[in-house]
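A single protein chain has been omitted from the complex, and every remaining protein chain is retained in its original position.
First chain written, first letter: the chains are A, B and C, and each begins at residue 1.
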Amino acid sequence: MKKEYCGIFAIYGNERAARMTYFGLYALQHRGQECAGIVTWDGQKSREQRGMGLVAEIFTERHLEHELKGNIAVGHVRYSTAGASLIRNAQPFTVRHGELEISIAHNGNLINALELRRELESQGAIFQSTMDTEVIAHYIVKYLQKADLEEAVRRACSHIKGAFSLVILVNDTMIALRDPNGIRPLSMGKLGNSYVFASETCAFDIMDATYLRDLEQSEMVIIEKGKIRSAFLREKAPKKQCIFELVYFARPDSQVFDLSVYGCRKRMGEILAQESAGVTDIDYVLPFPSSGNYAAVGYAQEAKLPLELAMIRNNYVGRTFIQPTQEMRDFSVNMKLNPVKDAIKGKKILIVEDSIVRGTTVRTRINRLKDCGAKEIHLRVSCPPVKFPCYYGIDFSSKGELIAANHTVEEIAKFIGLDSLHYLSVEGLQASVPTGEDFCYACFTGEYPIDYSGELCRMRLDK
Amino acid sequence: MKKEYCGIFAIYGNERAARMTYFGLYALQHRGQECAGIVTWDGQKSREQRGMGLVAEIFTERHLEHELKGNIAVGHVRYSTAGASLIRNAQPFTVRHGELEISIAHNGNLINALELRRELESQGAIFQSTMDTEVIAHYIVKYLQKADLEEAVRRACSHIKGAFSLVILVNDTMIALRDPNGIRPLSMGKLGNSYVFASETCAFDIMDATYLRDLEQSEMVIIEKGKIRSAFLREKAPKKQCIFELVYFARPDSQVFDLSVYGCRKRMGEILAQESAGVTDIDYVLPFPSSGNYAAVGYAQEAKLPLELAMIRNNYVGRTFIQPTQEMRDFSVNMKLNPVKDAIKGKKILIVEDSIVRGTTVRTRINRLKDCGAKEIHLRVSCPPVKFPCYYGIDFSSKGELIAANHTVEEIAKFIGLDSLHYLSVEGLQASVPTGEDFCYACFTGEYPIDYSGELCRMRLDK
Amino acid sequence: MKKEYCGIFAIYGNERAARMTYFGLYALQHRGQECAGIVTWDGQKSREQRGMGLVAEIFTERHLEHELKGNIAVGHVRYSTAGASLIRNAQPFTVRHGELEISIAHNGNLINALELRRELESQGAIFQSTMDTEVIAHYIVKYLQKADLEEAVRRACSHIKGAFSLVILVNDTMIALRDPNGIRPLSMGKLGNSYVFASETCAFDIMDATYLRDLEQSEMVIIEKGKIRSAFLREKAPKKQCIFELVYFARPDSQVFDLSVYGCRKRMGEILAQESAGVTDIDYVLPFPSSGNYAAVGYAQEAKLPLELAMIRNNYVGRTFIQPTQEMRDFSVNMKLNPVKDAIKGKKILIVEDSIVRGTTVRTRINRLKDCGAKEIHLRVSCPPVKFPCYYGIDFSSKGELIAANHTVEEIAKFIGLDSLHYLSVEGLQASVPTGEDFCYACFTGEYPIDYSGELCRMRLDK
Partner (left out) sequence: MKKEYCGIFAIYGNERAARMTYFGLYALQHRGQECAGIVTWDGQKSREQRGMGLVAEIFTERHLEHELKGNIAVGHVRYSTAGASLIRNAQPFTVRHGELEISIAHNGNLINALELRRELESQGAIFQSTMDTEVIAHYIVKYLQKADLEEAVRRACSHIKGAFSLVILVNDTMIALRDPNGIRPLSMGKLGNSYVFASETCAFDIMDATYLRDLEQSEMVIIEKGKIRSAFLREKAPKKQCIFELVYFARPDSQVFDLSVYGCRKRMGEILAQESAGVTDIDYVLPFPSSGNYAAVGYAQEAKLPLELAMIRNNYVGRTFIQPTQEMRDFSVNMKLNPVKDAIKGKKILIVEDSIVRGTTVRTRINRLKDCGAKEIHLRVSCPPVKFPCYYGIDFSSKGELIAANHTVEEIAKFIGLDSLHYLSVEGLQASVPTGEDFCYACFTGEYPIDYSGELCRMRLDK
């Protein structure tokens, strides 16, 4: 699954600000492996380091110890599709205006970025990147001519539509905020006397920071001259948190939207078991690690079936290896996961996966299990069929590539070669989380919480 | 746990010999991450590439496509302690003698290497490396003066004592062999018309090669001018296969010693559950991933307890990251595994681990679980206490560092901070594998199958 | 000598545009070793590659063959002081505005950049870099709202003061121009049917392009849809070409300002010989290679003295080597140039150098010659004492560090430890070039051709 998620970490008032941000980004690495950056404020000016690749590859001891000075820092990890893999798209995005240095770390996607960009351009604005984040910077600067920072940010955000959790650093003032629908997560915590912000709480755990709470939708938390206060962008819109964070994207050891990801996934598995109770004589439940593990635990407990961990992940598969030639194409799938042959042979197996997008990888895996002698293979998916594109930050393959957009469940089962296939229902998914109505299910239902008026909003700036 | 295991892959008669070896080593990467090498025979002379680091870092498309020509290849991955981390210790080890180019890939450890080296030196031999493997090369060359290759290898091996699975390539003749006790594994398979050899069958799976059988102890498989035949080094000694391959080292998706690693580990967990049945009211079984997963599956099924996968591994923790400073030392433990807090709080947890060496890492982990509010923590270890050093290829910490060598189970439980601690018994371990008497348990019992006469044998050449 | 010179190469209408630009920049490498970049127009959009380091380190075959597509290209090499060594300051500088992609390669320095930036900021503009070049982009975009490209560039340039040779690429239209005083050079040539532009003609020689002429001061050469035409920014101001290009900076094999650099330097040496004829009994003339070579040739011929090339340069001294420790500090000077001892001993030597800035390096060299037994050492400098900072693109050390700003010639001679010291007079320098009145001598005389009204203009944006 292609994705455009990002991860944010920020810290205010810590003498090891850059180092803590490094560790925070390390914990958030799953949210973006393409590029990363850290900006600090050294008391006089901002310092920055950005690069392509993993956090551990970009930053060195020299950066943390000597260059990224200061006790305020903002960091970002980013994943994006190949076309825009440019260092200049690495965040935090920094611009200068007079004495002000404005850095923005953004998680989410604006649906009216292109319209706003055209509008700003008609007023003479120029752009360096192809990121939607750049329009936010333009508006903040524009309103700073006539308003203070809090008000400038508020007015800037009044223009933008879509999903945005932001940490904005203007010299030594930090503002963290979530969009009015609260689509993307953002948590705050405390580490000694420092304040910390992160997309997921796993970034707090690594440094034993205390999780305080999530930012509310539309909330701005402002830290200025060491004082913290809360304000609001505008009236809150209905909460429409991204359910896919819980289904797939967030780490299971995180709290996201004030919910335990692990607990939610296990509950999805339980409800999935209830919904698809029909098949009998199953020998055991098998997750595809590691994404399917947690729903599988719930499914197995609910269905009172044994759980076997008989698909083995090669822990050394990294991002780079020599591609098999055309006729060895399945090698790369085999390299990542390999079944335990004698645990497969002659067995009726129920597999739990968290999602199916194009269906080709799962098909290769299922074929392999059949080659190993599996008697029956049943697949249970812990979310509903993904039928609609997401405009708020998850870059699913285009609609044409979403297998569920164009095929029935039966067709999919046949394509993959399954004895049975069940998806969790939308209602079941909604029931898996304590406050099911507070989430966006648009990728399953096509009911988009934020209206979009034209094609323009869906165009990507870099295309 | 420090270890000196290695992994071997070899292929004979395949036009993509180097590429297949690359993929084979990729699958065996867990057996050695320090350095790797591939040697091919291009029909005229040998080609080679060795390097420090992971397989994916060492070899490039250029190596596989243009440099490592030929349809015969031998590869090796190696792990060793820091002192000997030198590129010249990377294998396959190659020497030249007249028109012969002799490459050796060795998994195991010779206990009389130093004595043999001293003897050879007294005859004028010189050495380039600090590897015990080099003495084998000297003896082979010595006997090649008066015997054919098969006999020369046989006589060379009559000198060496210890554990050795070898693949020897002399120009276009390949000899694969296992020591008389069969301490280290070596399997053979078929890929189309090619023969393949590997330390574990997971290397066959990646390329859909068919597993044929293990080499017998003392067996030599010789492939010469395309013809394969079997011979023996000497009379077989009693089988003394390394039980630690099954307990800890091999990949669970491999067949090793003709046994399913996954199946054996699960059985260890089952017997461990039977042996430590006393504790009641356990909420769930929790493995430390991924090494504890498979015994935990067996334990949970046997004890009829739920299994939770609530310790989460950061998949992006690589070999290099900036070390936390002294006072942040636990960061690096936290970075690797993080518990799901709300699954821990108030719970009575039974943890399954595969082994304890020094006890310090497990202690940090247990402390963290207590900080998360665990009510009780019970630890079950799926092998007996490791009390004795291994001279056959696993570099445990020295005896002084083996916590079980100097402390009772009660003392260990107290040191770690456990509510209860049970180890699998030696008998239980023996019962976990179908042919329990065919294994070496010396690290648990001190009963070494191969006699060693003095201190010399245990000295490492590079110390 | 610190310097902020840059080099530009551009080509229009060549199917190997990126490759030719690579070679052109290679020839101009002496004008900037800190970073480099190439931008091409592929017919649909611009392509770019920038990086830190030398041209040969930044660009790969892949870049030239596959990524930098198109038959129009602009390239830039840049040298700047450490503080601003950031990849985002690499040029060509690219911005986007609607469908337009505007890339600018700039050689020179604007003296009112900070004022213009403040003015633009007061209108809401934001900046990403600390380069003065960015203000030009802002003005071009601003005027493009109401004028065509030629006029927009003209109006944009009406704001800026200082030294600027520019190549501007707006989609497929290229504009090359020089400032009204013609301070920095820019030549045009022809390569088959392509037009080429370069800071120096040595970039034409490498590809056997034909040198056509220099751009006139204030001239814009516009290539649009394959058609070339000439226009003017405004009325020409008096020609004030940078004499330091001829003294020191340009390659001796280049034509610069339509003059042979080699010929001018030789003539400087000749006049220097005439001016400092007093010393007798000199054994030979010795240049410090390679910068002093050409004036030394002229000096020796005029003074009828032998020329010896007895200071030897280590051709392998690169940019990076391990720094000697404090007490071995002279090592790095010794590593670059080493005298031929037996050619020095007992000799009366007249050294020709092209300039002295701080005097410390030349002092170390002179000391070394004395240690080798030189009997007398006389130094002749082929330009007048550098007493004033340059605001047009050469970053001399600050005035406090310019030895001639604060010391008489006698004091300098004493500090360095010379038997005599003569500098070329301003009149002599003026006489060395055919059109001596067309040059700027401000660094020697303090007479700045472009008025500057305040401190602001001299502040650097990155400080």
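Just so it is clear, a contact is a pair of C-beta atoms (placed from the backbone, for glycine too) under 8 Å apart; a residue touches a chain by one contact, two chains touch by 3 or more.
In this text, all values refer to a predicted model and were calculated from it rather than measured experimentally.
Undergrad: Tell me the shown chains the invisible chain touches, ordered by label.
TA: Touch partners of the hidden chain, whole complex considered, are B, C.
Undergrad: Among B:R16, B:H106 or B:K142, which one is in touch with the chain left out?
TA: Here the residue in touch with the unshown chain is B:K142.
Undergrad: From the list C:N171, C:Q274, C:N338 or C:S425, pick the residue that touches the absent chain.
TA: Touches the omitted chain: C:N338.
Undergrad: Check each of B:Q33, B:T94 or B:S332 against the chain that is not shown and name the one that touches it.
TA: Spelled out, the listed residue whose C-beta touches the missing chain is B:T94.
Undergrad: Determine and list the chain B residues touching the chain excluded from the picture.
TA: For chain B, the residues touching the absent chain are 87-88, 94-98, 102, 118, 121-128, 130, 137-138, 141-142, 145.
Undergrad: Where does chain C touch the missing chain, residue by residue?
TA: For chain C, the residues touching the absent chain are 19, 22-23, 26-27, 29-30, 33, 54-56, 59-61, 64, 202, 205-208, 251-253, 255, 260, 262-263, 290, 293-294, 297, 300-301, 306-310, 312-318, 320-322, 324-325, 328, 331, 334-335, 338-343.
In the analysis below, only the chains that are shown with their structure count from here on.
Undergrad: On a C-alpha centroid basis, what's the spacing between chain A and chain C, in Å?
TA: Result: the chain centres lie 48 Å from each other.
Undergrad: Roughly how far is chain B from chain C, centre to centre by C-alpha average, rounded to an integer in Å?
TA: Each chain reduced to its C-alpha mean, chain B and chain C end up 61 Å apart.
Undergrad: Using mean CA coordinates as chain centres, what's the chain A-chain B distance in Å?
TA: 37
Undergrad: Of all the residues in chain C, which ones touch at least 2 other chains?
TA: Answer for chain C, listing residues that touch two or more other chains: there are none.
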